[in-house]
Each structure stands twice: as C-alpha cells, then as structure tokens.
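Moving on to chain A:
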Amino acid sequence: QQGVTDTEIVIGDILPLTGPPALLGVAHNLGVKAAVAEANAAGGINGRKLRLISEDDGYVPSRTIQGVRKLINSDKIFAFTSISGTAQAQAAMPLIKQTGIPAMAPITTYEGLYQPTIKNVFAVGYDMRQAVYELVSQMADRYPNKKWAVISQDDDYGQNVRDGFERAAKEKKLQVVSSQIFKKGQSDFSSEILKVKQAGAEALMAGGVLGENVTMTKELERIGHKIPVGVTYVSRVPASAKMMGSAGENVYTVDYVYLESSPEAKGFMGKLEQHLSAEERARVNRYTFTGYSAARALFAAMDKCGKALTWDCTNAELAKLKNLETGAMTPISFAADDHLAAPKLFLLKADPAATTYKLVQ
Partner candidate 1 sequence: MREGGTVTFMTPTIATSAAPPPALAIHNIQVVYGGAIEAVRDVSLEVRPGQIVALLGSNGAGKSTVLKAVSGVLDAEDGVIEKGSILLNGRAVEKDPAPAIVRQGMVQVPEGRRLFQTLTVDENLITGAHLQSAAKLAQARDFVFSLFPRLAEMRQTTAGYLSGGEQQMVAIGRALMSQPKILALDEPSLGLAPLVVSEIFRCIQTLRETTGLTILLVEQNASRALAIADYAYIMENGRVVMDGTSEQLRRNADVREFYLGLSSQPGRTSMKDVKHYKRRKRWLS
Partner candidate 2 sequence: MSAVQQTPVLEATRISKRFGGVKAVNDVSLKVMPGEIVSLIGPNGAGKTTTFNLVSGVLPPSDGQIRFQGRDTAGLKSHQFARLGIGRTFQNLALFRHGTVVENLLVGRHIHFRYPVWESLVYWGRSRREEIAAREKVEQVIEFLEIEELRDKPVSQLAYGQQKRVELGRALACEPSLLLLDEIVAGMNREEKEDIARFTLDIRDEFGIAVLMIEHDMQVVMDLSDRVYVLDFGCLIAEGTPAEVAANPAVLAAYLGEEGAHA
Partner candidate 3 sequence: MNYFIELVVSGLAIGAIYGLVAMSFAVIFKATGIVNFAQGEMGMLTAYTSWSIATALGTDAVSTILVSVAVGAALGLICERLIMRPMLGEPVLSVVLVTVGLAVVLRALVTLIWGAAPHKFAVEGADTIVDLGGIGLRAGQITVIVVLLIAIAGFWFFLRHSRFGVAMRAVASDEKTARLMGVSTARVQAVAWASASGLAGLAGAFFAVIYGLAPTIYEIGLKAFPATVLGGFDSVLGSAFSGLFIGVLENLVGGYLPSTLKEIAGFVLILVVLMVRPFGLFGEKRIERV
C-alpha cells in the first residue's frame, strides 16, 4: 500500500496553518504531532515509525484541494489524520471519497462527512449543527422569552450555524429579530451589532470563527447592550476568552473536549509535556485535543491491521472501533453505519477573570 515501507508509515494532515484560524490549525497539528511522537516512542506501529507531513491550506478551499492532491499523489501518504475546516473539507471530499484513502475528520464535524456514511471518512467530534442546536436550546432554557439575533459567516461553516440555530429557534419557538451574514475575514462589526440592538434582540448567536466573535462581544459591551451570547466550540480557546476580557461575561458555548484544567485532561496534559516543547505547549488549545484523539483512533485501527497494513483493513478496523479512551475527550466509537464519533457535550461559560471557560452545571 502507498506510504508504507518496512520501516516507515507516512501520514499527512491538511490544516489552516496560516490565515485567520491558523491558531486552531496549528494547535491541532500539535495534537497530531504529540500522538505521532507518543506512538514512535512506543516503538511505532507494528515496528514501523510514523512520519507526518503537514500541508497548509490557509483556510482556502481551492488550496485544500491542491494540498490533498499533493499529499495523495506526490507525498504518497497512507492516511489523513485531519482534513481542514468545513468549507475546505467539503471541497476536498469528492477527491478523498474517490481514492478511498483513510481520512479522519476531527476539526469541524458536519453532516456531509458522515451522512451518508463514506467508507473511508471518519468524523471525530460533535456535529456542528447539532452543537449549535444544543447550545441555543440550552441558552433558551436559561433565558426564556428573549428575542434572538444571529450573525454568521458567509460559508459552509456559517451555514451549519444557521441551520442549527434555525432548528432550535423553531423548536423552542424563539422570536428571531435579526439574521445577518458577514463576509469571511471582516474585522469591524460595529454596524452589525448596532443593527442587533436596533432590532431589539436580547440574545445573540455569534457564528464567527474566533476574532469575529470577540469583536462582536466587545462591540456589544461598547454600546452598552449586555445580552447573552452563544459562540460555537471553535471559539472555546484561551485566546478568545482573554481577548474578550470583561466583554465575555455572558458568553456561552458547548464542547465535547475536556477543559484543559479538568481532572479528566490531567493525564493528557502530562503527555503533552513529554512530547512537546515549551514553546509548542504555549500554543495548545482544544484543537490539540481533537488532533490527538483523531490520530490515536487512526493509529489504533492501523495497529490492529498488523504487518499487512492496507487502506481497506484500516477503514474496516476504524469502523469497528469501540470506546477508545484517549484522555482528551469522552470515548470514541464508530460503527459500520455510523462514522461519527459523537462524544458527550458540556455547556460552558466564559470566565473572563480566569481567561478561560468553565463548566456550567
């Protein structure tokens, strides 16, 4: 099989290592690297050392396609530990489907990745739409009878946010007074937020990736419109809490990845200490957890295939994976007809004082 020699297995990932969400891609890549280092330290997979090739797509779908093509055709990798953001994965999917290469999709999980089931694609994480639905529903329970607004990005990721939001709004019979779409990469949100206030919204679902959400909450603070804000788990990183500062007081999210400070993550944080440099550890965030988990799941399946490592075997083994404990998130399981490892969700609230998020009981 391609990418496999007697001594080595080449694997790859494609991520936004530059561009607006680079923070997330880089952290994710660190998780994958930690998993690789851990496996190699333990003697590799069935005696073969792992080698990782990381490709950058700058969060641009067409570059994702090029990168995927390069990894498969030129670098001849054996499997993908990660496939970039929503729109990016969407664009690359036909190519990946066509080749049959085992591919983990742990960054943003959305319906297109697992429904209908794709033989060689495995989504690790909670469906984004579903997560937004959960978040908005839970917030609606906490803050009943509020008028809602939603601001989302103009791509597939934003579409997922809108879909989840709309479902929740319908089920909870929320009154939605403003729904806005912004152009990816925008930095000033003053008019959007003024519009939210003007419309009389009392709660907001902010569907930006990271900096956008920060700016939105800060604008709310500036115009003195203090309302609860929901953000997706993408934003659940220390940097965002820090940048929001006092504006983050009313920000909620849901996540399936353990908090860095939680007791469950203790073991995992220890491993990072072992395999990453201090400089790298400073860049760790929840995406490191997802990267690590996905890579671990992939390696577990590859391990089961023994010496005769093939794509088909790996895909088959992945589909049989049950309750894999990674220490980074709740256990991962797949089934033949279910390639989504949907771990458990927690509701979280930003804690500006501690510049982090904390569990909401």
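How were these candidates chosen? In short, all candidates are chains of the complex that A comes from, given by their letters.
A few comments on the model shown:
Quick note on the criterion: contacts are C-beta pairs under 8 Å (C-beta built on N, C-alpha and C of every residue); 3 or more make two chains touch, one makes a residue touch a chain; residues count from 1.
This structure is a prediction, so every number in the text was calculated from the model and none was measured.
This complex places chain A in touch with one candidate out of 1, 2 or 3, and it is 3.
Looking at the complex, you find that chain A touches candidate 3 at residues 17-20, 22-23, 25-26, 154, 180-183, 185-188, 190-192, 194-195, 198, 210-211, 214-215, 221-224, 239, 242-243, 245-246, 283.
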